[in-house]
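All protein chains of the complex are present and in place, except for one that has been dropped.
Up next, chain A:
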């Protein structure tokens, strides 16, 4: 401990995991970073030590013991498969992986801190839900499947772990949709489509969190809490403010195609089969009813202030992706042209006309 913490990061082969590994090893409080994933990463992990281990296997316990890890940052809870794996493999990594990892942590006396990446989709998304979810809001309709259900189960195991190892500080961070110049989330894939399919008659409220803020808050949770704050518990992490799906489409400059709700599932299946993108049912629910979370706990208890608001996050994302078929700048210019053409000539003539 004298030489700094040993941080183990799972899911290091993914964008987010890779960035976190590179970021955290520069922290003076860190002695060593152990990056774990089942496949070797394509990106550079800096000075971190990469251990190729599948967290679904008991071998992970050996890794923990061997490096006498004291902080575990579990980022391998994701909705999209890495490489060729299908949904089954994702689910196994999410659920079985979390079970194995938590079991290993329980047996490792050196572990003192656990940070788990979760998602706000654990709240589901239904018309009967309150408009703004707090960490304590009882969930009326549990997610029926997909990544959201995985996250609910992972959180359940984490709660069990926290009961059995009360000496470990456990932080569960429920992230809103992560966006940024190189985020690889399902929603980022959706916004990359040239034409955005939307659900007819619904304009969901969306919240985003910037990928840089994600790293900042993970670092905040991975070390001892600052004075006056508490970094164990469950926290919603989202940027300030809300964007409607219609607003995001206009800001991106992409046309939307409203689809009747019964047909949406079908279109989602077509898109999935065609391999364009994984349009999961939970994604459809999000794009129907939207989801907004309350971030008071994040500010007051965790003491974290995101750098980017929801709108700024989206702006950053949109900038890196370039405008779509209907660039907002061109639309604005069109309106400006009309505006420039209307009043000046008419103003003088109208004045005299009225007086006559």
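Keep this in mind: a contact is a pair of C-beta atoms (placed from the backbone, for glycine too) under 8 Å apart; a residue touches a chain by one contact, two chains touch by 3 or more; residues count from 1.
Just so we're on the same page, contacts and distances are computed from a predicted model.
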Self-check item: Absent chain [UniProt protein name; select from "Aspartyl/glutamyl-tRNA(Asn/Gln) amidotransferase subunit C", "Acyltransferase", "Raffinose/stachyose/melibiose transport system permease protein" or "ABC transporter"]
Solution: "Acyltransferase"
Quiz item: Which residue among A:80, A:256 or A:301 touches the omitted chain?
Solution: A:256
Self-check item: Of A:78, A:100, A:198 or A:211, the residue in touch with the unshown chain
Solution: A:198
Quiz item: Which one, A:134, A:164 or A:319, makes contact with the chain that was left out?
Solution: A:134
Exercise. Go through chain A and note every residue touching the omitted chain.
Key: 127-132, 134, 137, 195, 198-203, 205, 207, 241-251, 255-258, 261, 289-290, 292, 294, 311, 325-326, 328-332, 334-343, 345-347, 349-354
